Each structure stands twice: as C-alpha cells, then as structure tokens.
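All protein chains of the complex are present and in place, except for one that has been dropped.
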C-alpha cells in the first residue's frame, strides 16, 4: 500500500508543478522572453545550475527597475540535462516555440558547438559566459567569458616573472579547451625560449578520480633541479580528487605551484582548502575583490538565494555583464529584433564588478581585466597580481598556425573569420 | 534377450569402424569441484537395442547422458558413436545432427510456443540459420505435424501454448519432439516421473514401439516400468557400472539390492 | 633575491653573537613588513631575521597564519590572536581600526619557510628542528651554513642530525666557491637521501665547472634513478592495491545485492552517494556544534551511513523489489528509475554543487617506508576496505542471518518451507548490501567529489568487478578488484589513463569468453539450471 500513497503524492506534486507553470503562462502578457539554457541535471548541473539562478536574479532585478522597453522580462528555463544533442533541441524549442529574444546559456564547448547551427539558422542571440578555447566568432553569439589571451597567457607570464618557473607541466582533461589552450601555451612558451624537454603535456579522461600515478609523475618531473609549475586545465569533476591527491602527496604551492583555469570559488566549495594554500587560479573576476559594485552584487546574491554562504564566480560575472549589455542594447535599439540588437551590441559598455568598464568588441568578445589569485584557507582567492588595464578578447589565437592570419570583425567586415592574407572572408 | 544385431555388410564407412556397437562408452571420468560424478564408466549399446539404466540418486545416470550429448566434457575416456565419431570432441548441435535425441528428466519444452511449433522446431531437416529464415521449415505441411501429434495424443492441443499443458502432457510432447527428430539413438531420462499408472503403461508401449526401429536408452527409477520395457538393464552405482543383464538377473544381484536398500 | 638573503643571513649569524648591534635593523624590518608590496615584505622578513629580534618567531608565524596586520597610514604592525589585537613589537593592545592583513604569496611564503627554518634549527622540540632542517634543505641556501654548523654541533637526535647534514650538504653545494672535496662528500650525502628532492639538487649540478663534481653528480643521479625505477614497480603495486580497495569498497555492496540476491541494482551507486552525504551531514553538525570531535567524524559517520543507506535499501526492497523476484532483468529497469529519483532528490535537497568533506588529521599527509611514499588517507582506505570485507564474510558465513540469507537465495521455497521468514531475510539482505554501499560512501567521500553524480562514476566499474570475480562469490570480488586495480596502475604509466582503462575493458570482455562465469565460477550440474 506504500506505493499508493507515494503515487498520489507524486501525482499531487506533478499537478502542482504544472499548475505553477500554467499560472506563470497566464500572467505573462506582453513580456519579453529570455531563454536560460543551462543543465540542471547530469554531470554539468554542478556548474550550470548556479548560472540559471543568477540569471533569474538578474531578470527579477531588472523587472523591479521596470523591465526593458516598458515590458516585463520573463525567464524561460529548460533543462538540457548535460546532453549535447538535447542542447540543440532545447535551443530550437526556446527560439522557435517560446520565441525568446535572447538566450543565456551553455557551459561546455561541445554544448555551444551543438547549438551554434540552431542560432545561425533561426537567427537568434546567445550569450556564452564561460572561458573557452577561442578559435570562434559567430554573428549570433556573444562571448562574455575569457578567450585564451585573457586568461592562460597572463597566468603563464605571471609564473615566469614572479615564480621564476622554468619547467612546465600542462595537465588537462582530454577535450577541446585544454587541447587548444595547451597548444597555444606550448607555442607561447617555446617562443619565450623554454626548451621542449622542459614542457610536459598530459591528458586524462573526464571524471578522472584516481590521480596517484599522475601526481607522482608530476612530482618526479619537478625534480629536475628547475623551478616547476603545473598549468591545469583539468575539468570540473576531476579537480577535487586531483587537489586531494596533491595535498596527500605533500606537494605544496611553495614547491610546485598549480595554476588552474577551471577552478573557481564554486569548485573550491567542495574541498578543504587548507592544504591547497598558495595554489593559483587565473580569472577575470574573484569574489574577494573589494569593490562597491562587487559587494552589492554579493549581497543581492545572498539575499536572492537566502543563503549567506553561496559564493560568486567568474561565469556569474560574465552573465552579469552580458545581461546588462543586452538590456542596454535593446534599450538603445528600441527593439528586441535580433538583427538590430546584434548590430547595436558592439561598442556597448558595461561596468564590471571589479572596478573597470568592459566593452563589447566588434569580434563579439569583450574586454576584461585578468587577475591571478592564490587560494586561501577559507576557499577564497587572494589577488596577487592583475593586468594594468583591460585586455581585449582575441577570437583567433596568434600562436596557432591555422588561425594567426584570421580576424573577426562583425562591424566593418561583417565576417567572423576574415583572412588578412588572402583578404577574403571564410578562412582560406 | 540377444537383440537382433545385423552385422553391417562391407561399406566404406564401416570399414573404418573401431567397434560395431552403436554407442561405445569407454572408461569416462567426470569430476565437479572435487566430487567424482563418474569414475570410469563403460557401456556398449548395439544398433537397434533398447537399454534401461537404473541406479540410486547420484549414481551418475544424468551425468552419463550429459557426456553422450555433449553437455558435459569428460575428464578422460571416450564416447564413440556409430564406430567412428568421438562424441567427447563434438558440441550438442553436432551430436544431435548425428541422430542422437534426448528427453530431459524435467520435461523441457518451449513453453511460450504452441504445441505444433514445438514439433515444427524438432522436425528433422537442415538446422542452419539461413535455412530457417527462408527454407522449407517455413512451409511445413500441417499433416506432417499432425501425424506426430496423433502418435503422442496431443492433436486436440496443437495451438495451445506448451506452458498450458499438464505435466504428463509435457512429457508426451517431449517424446513427440524426439519422434519428429527421428534420431538413431534416443536418450530418455525418467519419462514416467509424475505419471499415472495408465499413462505409464501407455508410455511403455510407445517406447517399445519406438524401439523397433531406434536404439533407445531409458533412465528410470520405476521398476515396474523398467520391467514393462522388456529389455536389458544396467545398474549404475557411484559413477560406475555395478551390474548388467536381464531385469531379473540384475534385481536378484545382492550388490544391487544392497545399494537400493542401503547397508 | 637569493644573494640578498645570503648577505642578510650571514649578518644574522653575526647578530647571534652580538644581539645589541641589530636594534636598528629591526626598525627597518618592521617598517618594510608593513607594506602592500611583496618585495618589501620579503625584504622585511630577511631583515627581521638578521636583526635577531626576539619577536621574529611570533611575527613570522603570525604572518604565515594571516594574523599579522598593518595600518597603511602609520605603518604600525599588529598581531591578531583570536579577538585580541596587540602591537607586534611592544605587545600592547591596539585599536583594530584601519588594520589590514599583511598579504602573503608563494614567494613570501618561501621566504618565511626558509627564515623560520633557520630560526627553528635550535628549537627545543626535535620534530620542530627536523622540520626546520627540512625547510633549510629545500631552500638550498648557502647562507644557512653557519647556522647549520652551529646547530649540528649541538644536535643529539640521530634523525634530526641526518636531516641537518643533508641540509648542510645542499647548502654547501649551493655555495659558489666550496672546496671540491667537500662538494664531493656532500654529493654522497645527498645521493644517500635518494628522494626526488635529492635528484633535483644533483641534476642541478650538471653544469658545474668541476669535472669530478659533474661526474659524481651524474653517478648520483643514475644511482637514484635506478633505485627509483625499482621502487616505481613497488609504488605502482601500492597504487594498484589502493585503487583496488576503492573498487572493492564500491563493489562489495553490489556483490550482495547483485551477486547474492541476483538483483541488477542500478541504484547501487546512489547508496554509495547517500553514505557520502551522511558523512557530509555528520561533519557539518560537528563543525557547528562540536568542532573538537572533528577527528571522530568518520568513525561516527560509518554506522550512521550504514543505517541511512540500509534503511533506504530496505524501503526500496519492501516497496519495489519484492514484487520483482524471479524477474532479474526487470529489477534493472526499476532500480534505474529509483537511481534517477534518488539523484534528483539529493540534488534538490543539497544542491547540485560539491559538498565539502574534510579529512581528519590522521587521514592527511604521507610517510615514507624504504623510499616508498604512502599517503595516510590511502592506507586507511585499504585497511578499511579489508575490514569491511572480513566483516561481511563473517556476517554471511558465521551468523544465523548469513545462513538464512544463503538458504533463501539458493532455494527460496525450500527455505520458506523450513520456517525462514523469507520476506524479512530479503529485506535485510538488501538492506545489508545497501548499508555496506553507504559505508563505502564514507571512505569515497575522502577521495572524490561529494555530489549527486558520485554514484554514477562507480556503477559500471562495480558491475565489472563483481562479474569479473564471479557472481555470488565474495572472494572473487576481492581478487577481481585488486587484480583490476593493480593491472590498471601498471598499464597507466605506459598506455596512459584512458588507453589503460580501454585495454582493461577489452581484457575483461575477452576473459569472460574464456570463463563465461567469471574468475571464481561455480561448476557442476546445478549451474545451468
């Protein structure tokens, strides 16, 4: 008989969910719809759910200010469930069925690649908030996360200058972002005079949980009598076991520092950071940065989530910037028509949370400051270095053979891959 | 009881025969996890002969059948069929194709299929996958199946799923399947377990009829039934032959009495 | 920077003899420490050590712990100690208004380590002295030589003395014009140490001007390398055993629910996850209510995790699985549904992000045996896995519950006829398997993410282990887990993590062809029935 009670409860819950849905639909008159395309289940839920929450907060806040163009904003949330084809399907649903004006979403590169054709075909707008490998500039996509030149290269520069690192381990998860970033870094390091035998590149699978062998290998690579550092592009899930193993094998930041590009406040929330003191991360935003704008943002976030312990991180700031840029562009264009908004966005400026003003560039990337932070024992970062000004994001890396002649400019050239040698749009 | 053993005339296959027996089991041994199920069992069966095998539980009766039909591979020893084939080196399907059919102790029919389909599957003929996909088995005459069902008295049940049959009917269906296979040698394991006296009697008659043109090995506990078969009897004990001869001589053997009645 | 430190430290040694002379040095040191620039702070540390200021130790320790504060306006330095803030020099209470922590980065931290090392060489506590010597060894600073000589002369503890000699050798090799003979004997000392640090020092000598030193260093390097290559195999075996125990822990609950009961339990991973979340809850509670119990959090969590996961297991068995006995493949579907529900339930309750589960003090760090580095956490997991295995074996083999379980799973109707209450045995057996999975979760929370996806990462491996070992055989599970663990770790250095794993999977597929019922299969007539 247990199942009967359980069943009826499930039915009630289901009915309630549908009921709330119906009521939101009913109240939605003359609204501007905004799509939120972040995984709420599956492997990526761990990172993406927060971004859904921050978008809901930003939309709520904008509505308190009176919405956009005199209309309220309405968030349409879907769950692509960490399933890449489902991302494309849900994007199609958001644009074609729900008629959203813009979509904020995706985390992994593959999810972005999966939805790209959909945005091109249906001519809509995607704001992509995560640091990525670059090598892309699409008319319908605005990249508010860091390109490699806004994260990886400054981090390496810092290690060379401040820590006098001469030997490098490029440790990454085997997918596109680490592969490309490491290709760029390898070329950059070699150009700086690092010998090939002083660079070790290694890839591990997703969700790698047993790091004993790799950490031991790093330890032994680091015993060549030269200062060694690890540049980590290890992806989300595998980081916790990696850092736990580092701590267990007694590798301290003072011996072999690890600089990571995918480890932020959110990831550290799952680890005891005392043994990780001094390991580094490079981002365009840190929660610990002391500015009035950031303080206000964190307060609002805590109030919105009703949890004073929730952390903020870099992709959240990217959504903050992207969302406000979109609002400004819509207000300026006076319409949500994608073509007009896409044309208006380049040149839009928005104060970021770290005290500067980011600008949307013609290549659909934005200008960002770069910070290097050291992990503190409270799970936060202590900024130990930052760039003088804001760095413009480069869509195409100057370090790679395939892309060094390419340029993206949607304002003057109306082209995402203009070849400066052949003077033609379309790569070749 | 000397069975009519017509010595084959000179034909090329039989020239190479190692033995004239249809089945020649020589000193087979089988061990399961240290337990010695068969300890040097030997047995000879002439063409057309019917043989009853008796013996207490654990004597190795079923294991012997397993060795003949390829289910179990003996550790040592030989099983020669028709003078030339070493059955210990062949798999079940190959052995069945040589013309050895088997009825199991527990009636094993294809429960979810109809009685007629059970017979259809057993009918003698090419067994290859492609043949069954496109071949004659898809165009079998109804009469051919009916004839067999008639023999085993299941005509009225031809479209029922085999699962619906009673225990006794399943035993009969399995015998029907054996008939459809038309083997040279039938191995029948406890055919009358769970049958009424009348059914037992009918089964004995049926088996005697079959034995006219097939060699048959019957494993059975039921002494009345064995007596009704009117054939040579072998008594197994602890994985080896204890006694062999007519039913009267075997049942008079003091060693047989001892193993059946206990020490 | 190093040369600067050399001079300063030499000066410090002089200061050791003449304390009064350094009074002015301390002034500059404190002034430089009260800064926002890492270079200034670094110089300040060096100056502080040279000054011989009696407060140097406490100040440096405060700096490491982020308790050293400064006021940018008047360059005042203060030490925070709990709620009280006192002036760093005078010890007088100060107004905490406007004070900012002095910032520390890796460079500063290294300087502190070296400085504290030198300072602590004469500490009364042997362990502190040894750590100090180790720090000096890592700093490889020639300037530390006088301090080391002084300390060595007084040292009585053999172990500390050896570490100091190694530190001295390292420092000597870093001194530019040291006599060749001394350098050669230093190389011997370093080679005897034989670890990766030693290797780093010797490799650094490859460009030494003296031929004999170069040769000796090269010999030392190859000597250490030979030994390390030998040790690598032992090390791999250890890694393998440790990975194997993780697999064993993950799979052993499944060996009950799947192996013994025949339920294709796809929700097994979620039971492990529940155990891990129980650990998290226990630690949260302890952090809030009774921080002193933190080291006991795991022993407390183990029975709770067993009960929590076991209770959920019994609930699942009573509501769903009991309707499915005799239909093993359908248990796969139902338990898959249950696993989705459990994952989402945990995600709704705790959020999708990782939860922090800390390591008690006895689980962190590493120790060395014969040059083999063993981490405490891994060692405990191996011990724990074996303990769980033994306990489970005892339950199944030596208790009446175990006897009944075996009776029910082998012949349900017969067991029922003999008066065994089969429904209860089913429920408790499933509960036992689930509870053991929960206990495994406690251990896995120490090495992996505590997130709703935790269970998914282990489910496939667990099934492979149980099937490879032979369904229904606990010893098979043990041997399979260790075999796969060790094989994986020996393959990894050659084939890489991914290819190694693929090779192993292919091996299992082929192995099952050879032995279709696993490593320890039952034989006999009953098998095919």
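For clarity, chains are labelled A, B and C in written order, and residue numbers in each chain start from 1.
By our rule, contacts are C-beta pairs under 8 Å (C-beta built on N, C-alpha and C of every residue); 3 or more make two chains touch, one makes a residue touch a chain.
By definition in this document, contacts and distances are computed from a predicted model.
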{"item": "Name under which UniProt lists the unshown chain, selected from \"4Fe-4S ferredoxin\", \"Amino acid ABC transporter permease\", \"Sarcosine oxidase subunit alpha\" or \"Hydrogenase\"", "value": "\"Amino acid ABC transporter permease\""}
{"item": "Shown chains touched by the chain that is not drawn here", "value": "A, B, C"}
{"item": "Touching the absent chain when the full complex is considered, from C:334, C:420 or C:440", "value": "C:334"}
{"item": "Candidate in contact with the missing chain, chosen from A:41, A:233 or A:367", "value": "A:41"}
{"item": "Touching residues (missing chain, whole complex) on chain B", "value": "69, 71, 91-93, 96-97, 101-102, 104, 108-114, 116-117, 120-122, 127-129, 132-135, 137-142, 145, 158-159, 161, 177, 181"}
{"item": "For chain A, residues in touch with the removed chain", "value": "3, 7, 10, 13-14, 17-18, 21, 40-41, 77-81, 83-86, 88-90, 92-93, 96-97, 108-110, 113-114, 116-118, 120-121, 135-136, 174-176, 179-180, 183, 203, 205-206, 400-403, 406, 416-417, 419, 424, 426-428"}
{"item": "Touch residues of chain C, complete complex, unshown partner", "value": "264, 266, 320, 323-324, 327-330, 332-334, 336-341, 343-345, 348, 456, 460, 463-464, 467, 471, 498-499, 501-502, 505-506, 508-510, 512-514, 516-518, 528"}
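Here is the rule we use: only the chains that are shown with their structure count from here on.
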{"item": "Where chain A and chain B are represented by their mean Cα positions, the distance between them in whole Å", "value": "73"}
{"item": "Chain centre separation (chain B, chain C; CA means) in Å", "value": "65"}
{"item": "Touching residues (chain side chain A, partner chain C) in the complex", "value": "2-3, 6, 40-43, 45-46, 49-50, 162-163, 174, 202-205, 207-210, 212-214, 216-217, 219-220, 222-226, 237, 240-241, 244-245, 247-250, 253-255, 257, 266-267, 269-272, 275, 277-278, 374, 376-377, 379, 382, 384"}
{"item": "Footprint of chain A on chain C - complex, ascending", "value": "38, 66, 103-107, 109-110, 113, 138, 196-197, 199-206, 228, 235-236, 239, 242-243, 246, 318-320, 343-344, 347, 351-359, 364-366, 373, 375-378, 446-453, 456-457, 488-489, 492-493, 496-498, 501"}
